[in-house]
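This report refers to the structure that appears directly beneath it.
Excluded from the complex is one protein chain; the other protein chains are retained at their positions.
Showing subunit A:
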């Protein structure tokens, strides 16, 4: 977050956004496009039907370099980092000593560059020899994440921010058709894998992943080539520019958490229902059980490595909610039971443009967390009926190969 009066940062695509007629808003300290002239709903639908280009260059790209990097990162996250294969991608969570969430991130094992063939990997200034992990963290959290990693594991591996890299996301069922014309070979990637590619003499690192529930890619590119590459993508017939507004509605329909809304330093991974992100090897009884910040606040609340039930129960759980009426239910809306007693609060909410119904996420007492449970949102003093829903609201269409 930027302090009032602080000048907003610009991404390498800022001039392009302005050219395209985007409405620019402050976001994570950057001036970012919230929507283009087509508007949020048209942009949202375009991603579900064709392909949309997002500028997500505000996000942080960071390398961890050194033989001990994977073990070091495991000391900060309840996640299996060490057995992740080269060019494989995984979701991770940095935790506080209370087991609450500092940030959520995606990481890729780059392996040892000396052992790789083919296109070059992105380089970070000052990197030494040895295996590398490549992390993508939230824009609003990146300064804090980097400081946290420097402080906690900076002596075990290099922590190298890569501010010279832009990040583009190309999402939608036709993303592969558009991208493979410019970068042949990307069609061979499957969901949650990546690879080094080249375009116009510049290196690209591309993963098949995203934040919309659709098939798609995230592309790391040097800032000097970012606008030219974005314009080349926009010249493809399938591709339209998409703002942060549609990014939010797409991710909520896909049932994905937004850091700062649905998860933060007051929520644990178990309260947030992110148990799937904690592999068995890090759970109680697992080969590398615990050994991450707040493990005692996390592991007793979940199934252990052998599948035994949790020893303790969390006080609240994240749920997805679907509205029974058309009234949109937004973030920080009180949730009640039929008797009007407060049972929780929403953390995100909007009218889903594809599902055409109000959808939300929030936290409730565990007895109200089962799918199908009726709950009520208090909107302008009135109880609006909702139901606990399964996610995703809109089926995922990831390319798993």
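In this section, contacts are C-beta pairs under 8 Å (C-beta built on N, C-alpha and C of every residue); 3 or more make two chains touch, one makes a residue touch a chain; residues count from 1.
Everything below uses one rule, namely that contacts and distances are computed from a predicted model.
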Ask   = UniProt name of the unshown chain, from "Glycine cleavage system H protein", "FAD-dependent oxidoreductase", "Peptidase C39-like domain-containing protein" or "Cysteine desulfurase"?
value = "Glycine cleavage system H protein"
Request  = Sort through A:16, A:40, A:239 or A:377 and give me the one touching the missing partner chain.
outcome  = A:40
Ask   = For the chain left off this view, which of A:122, A:269, A:328 or A:344 is in contact with it?
value = A:328
Request  = Over the whole complex, note the residues of subunit A touching the chain we left out.
outcome  = 34-35, 39-41, 44, 245, 248-249, 326-328, 330, 350-351, 353, 380
